[in-house]
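First comes the structure, then the notes that go with it.
Only a single protein chain was left out; the remaining protein chains are all shown in position.
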Amino acid sequence: MEVLLAFVTGLMGAASVYLLLSRHVVRMLLGLILLSNTANLLIFVAGRLTETRPPLVPPGGVLPEVPFANPVPQALILTAIVISFGLLAFALVLVYRGYLELGTVDSDRMRVAEPPLPGQRILPPEVQGEARSGCR
Amino acid sequence: MTALLVLPIVVPMATAVLTLAVWRHPGVQRWLGVAGSAVHLATAVGLLAQVVTGGILAVQIGNWPAPFGITLVADHLGAAMVLIAAIIGLAVAVYSVGDVDCDRQRHGFYPLYHVLLTGVSGSFLTGDLFNLYVWFEVMLSSSFVLLALGRDRAQIDGAIKYAAINLVSTVTFLIAVGILYGMTGTLNMADLAVRVPQVANAGLLTAVAVLFLVAFGIKAAIFPLFFWLPASYHTPAVSVSALFAGLLTKVGVYALIRTFTLIFTHDVGYTHTLLLYVAAATMVTGVLGAAAHYEVRRILSFHIVSQIGYMVMGLALFTPLALAGSVFYVIHHILVKTNLFLVAGLVARRAGTAEIRDIGGLYRAAPFLAVLFMVPAMSLAGVPPLSGFWAKLILIRAGLEAGVWWIVAVALAVGLLTLFSMSKIWLEAFWKPRPEAAPPLVPTASTPGMVVALYGPVVALAMLTVAIGLWGAPLMELGARAAGELLSRDAYIAAVLGRAP
Amino acid sequence: MIKSLILRAATTVLLGLMVLFSVFILFRGHNEPGGGFIGGLIASTAFALHSLSHGPRAMRRLMWVVPRTTVAAGLGLALVSGLLGFAGGGAFLASLWSPGGSVGSPLFFDIGVYLVVIGSVLTIVQALQEEDE
Partner (left out) sequence: MFALVASVFAQSFLAPIIGRRMPLRAGWILALLPASATAWLVTLATGGLDQPVLRESLPWIPALDVFLSFRLDGLALLFSVLILGIGALVVVYSGGYLKGDPRLGRFLAFMSAFMGSMLGLVLADNVVTLFVFWELTSVTSFLLIGFDHEDARSRRSALQALLVTGGGGLALLAGLLLMASIGGTHELSELLLLGDRFREHPAYTAVLALVLLGAFTKSAQFPFHFWLPNAMDAPTPVSAYLHSATMVKAGVYLVARLHPILGGTEAWIWTLVGFGGATALLGGILAVRQTDLKRILAYTTVAALGQLVLLAGLGTAQALQAFVVTLFAHSLYKGALFMGAGAVDHETGTRELSSLGGLRSLMPITAVAVGLAALSNAGLPPFLGFIGKEELYTGALGSQAYGQGIAGVMVAVNALLLTAAGLVFVKPFFGAQVATPRAPHEAPVSLWLGPALLGALGLAFGVFHGLAGDWFVSPAVSSIVGRPQAVTLHLWKGLDPALLLSAVTVALGVAVFSAWSRVKAGFDRLGTWLRFDSDRGWDRGLVGLVQVAEWQTRAIQGGYLRTYLRTTLAFVTLAVGLTLVFRGGLVAAIPLPDATLAHWILAGLIVAAVATTLLAHTATTAILALGVVGLAIALIFLLFGAPDVAITQLMVETLIVIIVALVLFRLPRLTPFRASLGRERVFNAVVALGFGALITAITLALIALPFDPFLGDEFARLSVPKGHGRNVVNVILVDFRALDTLGEILVVSIAGLGAFSLLRMRRGAR
């Protein structure tokens, strides 16, 4: 399974990078979600896979029954999942706010912080003036 | 004693929690924020004093012995970084009282600020690679919010670019940690230093080292991974960009220094040569970027990039003098660059714009401000006898002694271009007469309290720059000691693992 | 707000059950799969679903504190239980257990985690929902 997962993670990595390179910021976000999934799976593989019991000590016992799965990558992944969840949730809100302020979800049109350079022409924003929330 | 190591992390975190608890009272938060920073500084001073007198300090969190639990370590480098971060933390906290508008203060500026400091301190002190990842994330998350916090459209634009690229960096880092764990079975950095040479596949190890290099490289804004920085640093509140300019990239540099002295020294000929080329490219592209811009904070942002090149150069040369130079450079740079951003804020306040071509006339109207700009600007350009001169001197000497002529030439040429860039700001904003069409200059501060808050930190940081310039021996001594520890890793490993390697 | 009667009814019932379940998961986590994260995520999912069907106003009425306060409390609790370590083992985050090992500082730490997760997720959900008001 480890070998198979090596290819699966590779594929996921490739797909996430392809999504990241998009102009559409929502697609980029999806790419990021997929990329952190890739990372988690990779860590899991890196801790080596054994199709066995979870690292739980039976009631009254002192040691888990061997063989048990390596608990370290699990703890790391748990931490990483929650962290990336937090960051992605924030990033989503950021994209939303970006839409409200800049009137677009096309990163090519997000040129407020870096105005056109001499000799550069940029795309105009899609929505002129103040953008409105869809439900307001 | 062991508390000394924990306090620089706990104090800002506690401050963050307290300010969070009084969310509805920005006034209270302000005082808590400044007081918390002051206490933070005190703990950092205590920590460095302890390290200087007693050597490397290590504490096992939760009493779990290394390499099983997480170890916090303070060597000279770590403790010095914590101290300088705390100094900047206090300076910017004071400045923010006058600078950050009520709106931002009402929306969590202070909790975010202190969480950022928590992350920075944690990064400098941790002895565990995964824990470093966590602190990076703490730093990153709060920096996202601080960057986007405001009503300015440019901020959101900058924040999106910043977030996208930094999230890539952070996942890269996570992948790298995972792979390294898969190769060595451990996460403790001292233990990694012991186990890495035993890895059978040295080629894979070098590849992972490069993976770390790019992950930290994005944070440190090296070539060609720095795009997020000039895209965003000029957008948020001045206090925020000053704090970022001083600390964030330097955490990346710190991580590079730490990992490429402690862990990845198995293939120095390859990895550090790569670092050297990267350093040169970083210096040059950064300084050229600055030459093409006319907005103060954008110019300064590009200079951050360029200066990072110098720090990496010291690491790449990998001699005691060069590493001491890197340490010296990092500390000097944090002081000076933060100060420049703070001054840039004052300039923009006074002139109503940050476009230097539209400013002018400040030399006549605000001579004191001119002096306050001149000191860090000249220091950045490496003009003696200011801190930047010594920093450059050490690195150039190290380069000459290592016989790497071309990097010395690059470093010197970039120094000249930096001087050009600083004098460009000087000529345009200060010396040039104020353009006819420009609106009248306005006072920077409306109340005496604001004057103290805005000018106090700037003056204090400028005085530190001058002090290091006139009396650089202690800092050099510190740098030399730090470099010694970095190169002979035994003391570090022994302090962490409790036994000789 | 999703206006579905069935969902509304279901989430009302679900909410209580899921919150109870999440507390159960939280406390059992030290010995069986579960813990603060999972518990917190379950509880916040419950609240989020409730809020989706009933609207943010209802959720605000339901929770007697602002989610932000929950975050602060959770963080504070985790930090304090870490600082307790100084009293017990002389090290930050050293665990402190009652005789027999049934109650200990790591449990408080985990409760802190639980609170933070709930508070944060609900802050986001609430803020997004209030965009409509």
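Labels A, B and C are assigned to the chains in the order they are written; within every chain, residues are numbered from 1.
As a working rule, a contact is a pair of C-beta atoms (placed from the backbone, for glycine too) under 8 Å apart; a residue touches a chain by one contact, two chains touch by 3 or more.
This structure is a prediction, so every number in the text was calculated from the model and none was measured.
Although one chain is omitted from the display, it touches the following shown chains in the full assembly: A, B, C. Only one residue from B:67, B:98, B:309 or B:457 touches the chain missing from this view: B:67. Counting over the whole complex, chain A has residues 1-15, 17-24, 26-28, 30, 33-34, 37-38, 40-42, 44-59, 61-64, 68-72, 74-75, 77-79, 81-83, 85-90, 92-97, 99-101, 104-108, 110-111, 113-120, 122, 126-127, 130, 133-135 touching the chain that is not drawn.
For chain C, the list of residues touching the undisplayed chain reads 29-38, 41-42, 44-45, 48-49, 52, 67-68, 71, 74-75, 78-79, 82, 92-93, 95, 97, 101-102, 104, 106-107, 109-110, 112-113, 116-117, 119-131.
Not every partner is drawn; the one left out touches chain B at residues 13, 16, 20, 61-62, 64, 67-70, 103-104, 107-108, 111-112, 115, 118-119, 122, 126, 130-131, 134-135, 137-138, 141-142, 144-145, 148-151, 153, 160-161, 164-165, 168, 172, 175, 179, 182-187, 199-211, 213-214, 218, 224-225, 227-228, 230-231, 267, 270, 274, 285, 288-293, 363-364, 367, 378, 383-385, 389-390, 393-394, 396-397, 400-401, 408-409, 412-413, 415-417, 419-420, 423, 427, 430-433, 472-473, 476-477, 480.
Please note the rule applied: only the chains that are shown with their structure count from here on.
The chain with its C-alpha centre at the largest distance from the centre of chain C is B. Averaged C-alpha coordinates put the centre of chain A at 26 Å from the centre of chain B. Separating the centre of chain B from that of chain C, both taken as means of CA atoms, is a distance of 35 Å. Centroids built from CA atoms put chain C at 24 Å from chain A.
Annotation for chain B: no residues touch two or more other chains.
Chain A has residues 86, 90 in contact with two or more other chains. For chain A in complex with chain B, the touching residues are 20, 25, 28, 32, 35-36, 38-39, 42-43, 45-48, 72-73, 76, 79-80, 83-84, 86-87, 90-91, 94-95, 97-98, 101-102, 107, 110-114, 117. Within the complex formed with chain C, the chain A residues making contact are 54, 56-57, 59, 78, 82, 86, 89-90, 93, 96, 133, 135-136. By the touch criterion stated above, chain B contacts chain A in their complex at residues 130, 133-134, 137, 140-141, 144-145, 148, 153-161, 163-164, 167-168, 170-171, 174-175, 177-179, 181-182, 187, 230-232, 234-235, 292.
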